[in-house]
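A protein chain is absent from this complex, but the other protein chains hold their places.
Residue numbering begins at 1 within each chain, and the chains themselves are lettered A and B in the order written.
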Amino acid sequence: MLLSTYEVTEPVAELFQFHRGQDVFFMLMLVAFLMLFIRRYEWGVALATMLSFVVAWPLYLLISNTVLGIDINIESVILAVFCAITLVIAIGVFLGQISTIHYITAAVLFVPAYMFNEWFIFSFLDGVLDAGGSILVHMFAAYWGWGVILGLRNRKINDEPMKTSVHSVSFVWLASMLLLVLWPSFVTALLPPEEVLPAMFTCYMALVASALSTYLLSYILKKEIDPLVYTYAMLAGGVAIGATVNLVGPLTGWIIGFIAGLVSTWCFYYLHDWLNKTTGVLDTMGVHNLHGVPGIVGAVAAMVVAGAPLAQLWAILGTLVIGIVTGGITGLILKIFKEPKQLLDDSEAFDMTEARTPDSPLIHGEQHGGTAPA
Amino acid sequence: MLLSTYEVTEPVAELFQFHRGQDVFFMLMLVAFLMLFIRRYEWGVALATMLSFVVAWPLYLLISNTVLGIDINIESVILAVFCAITLVIAIGVFLGQISTIHYITAAVLFVPAYMFNEWFIFSFLDGVLDAGGSILVHMFAAYWGWGVILGLRNRKINDEPMKTSVHSVSFVWLASMLLLVLWPSFVTALLPPEEVLPAMFTCYMALVASALSTYLLSYILKKEIDPLVYTYAMLAGGVAIGATVNLVGPLTGWIIGFIAGLVSTWCFYYLHDWLNKTTGVLDTMGVHNLHGVPGIVGAVAAMVVAGAPLAQLWAILGTLVIGIVTGGITGLILKIFKEPKQLLDDSEAFDMTEARTPDSPLIHGEQHGGTAPA
Partner (left out) sequence: MLLSTYEVTEPVAELFQFHRGQDVFFMLMLVAFLMLFIRRYEWGVALATMLSFVVAWPLYLLISNTVLGIDINIESVILAVFCAITLVIAIGVFLGQISTIHYITAAVLFVPAYMFNEWFIFSFLDGVLDAGGSILVHMFAAYWGWGVILGLRNRKINDEPMKTSVHSVSFVWLASMLLLVLWPSFVTALLPPEEVLPAMFTCYMALVASALSTYLLSYILKKEIDPLVYTYAMLAGGVAIGATVNLVGPLTGWIIGFIAGLVSTWCFYYLHDWLNKTTGVLDTMGVHNLHGVPGIVGAVAAMVVAGAPLAQLWAILGTLVIGIVTGGITGLILKIFKEPKQLLDDSEAFDMTEARTPDSPLIHGEQHGGTAPA
């Protein structure tokens, strides 16, 4: 071997970084399928994800390049997809509560708010620990989204049924399980080459721990597992490990993940309903339970691990405030437009007549031996 | 860093190239799920894809190795999967119109035709711009496929219902969204290492632009979005950017993608029916709307960008003619065999009785609380 350990040339490092970045694009799409469990509202979730992504990603690059004078390179491309995936997580809070076309409006309003918070954490403050996005991505997504529903104050959403079907939830299982596999690429996307592998192991440790602890707690509390709580809270370790992924070893990673899984499960079973009753607004996908609280857990864990730097505390509080305020303004703006004719329903954007009508037994039934749509 | 920018050693470059190549295999499989929207014809699409792939890929390598004397290496493996994915796109034109076993026949006839066109574009002609396959892959797929249906002249297909179900279309969303993510690996699969990253950015720019423009045009024209038009036409930017992906920057990429999305959407809504009425034959999956016309748009864009080299024009015309003629011969040969007992229906190849029969309420209904298949 010619080069000493962990000397990786620039172009090779960039190509590897691109592959991790491509995994983040992959995750962005899978987040849509994580949110696809409502049987009457599936395609609409996918379309909302696409519109958010295709506006936010180039808009971030455009502002970054023309306003801030930053070159378009692998790092800015990944920072832009971080921005886009944060938005895709954030729309989970108000999915089904606005007209489809206004996900474009939301995206345009989101990008500057996100960039302001990014500047606040990493340029205004000094020494914030958040290599894997516990604060930048997860906390901001949850609190900006909550700002939007607090601004929108759409109370009719509370009367909408959110029934699942077997296969709408099977898509969620697929998305969640693949997100777990890809997660290490996300938290290491911006790390220097020599930190990537140890951070990946630590991230997997956190994820297997939360996927165990959420099952155990659900089993103890309820005996019957709620598949949506499990498929969501099992990822809490990935959310929480973001802030410390390059600072702790596998065992500490496992412990952080285990705690995050317990906390997220508890949030889904108890905090969710309490917040809904207290505020009167609905966090459609329970984003706060997976991204908000576990994001805080992760950010606080970094304070404990690294001896409590004050900057970390300011980053947590600042993100919370900036998120709720800019999200709230967005919600008030979105309130100007007409409400969608149907909440939480694909028929808001698509003609669903054909797809929802089962095959008639009179047309193909006899020769094929069955009549059910599948 | 020891090495200067963009000096990547041969074996490292090959390993990276293999990962991009593996992404193309991935895309080949996802193309099957992009075409899975007909509720009575899903498994048959997957099986047709598999048979096409498992014959075309090794056959290309066999001919390349034994007839043309080319070594089996990473480049020939990727060229072979380009051939296979072109066939998988092309069968979309006549899916459901031939017996399953004859996808093998079609594959055997396709490979030499494809290789002849490949030779025509890149060896006979000089200076054709098509690094990412707008002509080689997409145009040839569309026109060879159209040759087949013109040769087959199966008019009964026009009377077959093509009804969707919610989840058959959800699979299409999944496939389309993941194809978007993987697309940059496809258009950069054969580029030298130093061109890979800029080309990947340009490709994503083209894709987010078409995914925006197809939504906007659909919304303006129809108000209600056709999910199949959206999930297909959103990829038109990737098709069109193939010819210029290593020649243009992000902004030009975005513009090419935006135009391609508009054109493809228009083709799906208007050209498709007009061609169907005019010719009497049916392009089952609308391959011409996503691959044919946007492929031409991309090839022409390269003429504009690079100052209109004549070779490009010959490549477009030649591919069109070679595609339709060799496809037409294939169609005439396929016409010899007996027509499938069912068009566009899984029961042509599989016993569907059980899978299409919903659970009886008498067997498991009471204790489980429901009777629907899911």
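One rule holds for everything that comes next: a residue touches a chain if its C-beta (ideal position, glycine included) is under 8 Å from a C-beta of that chain, and two chains touch if they have at least 3 such contacts.
Being a predicted model, the structure only gives us computed values, none of them experimental.
Contact with the chain not shown here comes from a single listed residue; of B:Glu194, B:Asp273 or B:Asp351, that residue is B:Asp351.
Of the residues in subunit B, those that touch the hidden partner chain are 3, 7, 9-12, 14-15, 18-19, 22, 25-26, 29, 32-33, 36, 39, 42-43, 46-47, 49-51, 53-55, 57-58, 61, 72-74, 77, 100-101, 165-168, 171, 346, 349-352, 354-357, 359, 363-364, 367-374.
Mapped onto subunit A, the footprint of the missing chain covers residues 1-3, 5-8, 12, 16, 19, 39-40, 42, 161, 163-170, 173-174, 177-178, 180-182, 184-185, 193-194, 196-197, 200-201, 204-205, 208-209, 211-212, 215, 219, 224-227, 230, 234, 250, 254, 342, 345, 347, 352-353, 355-358, 372-374.
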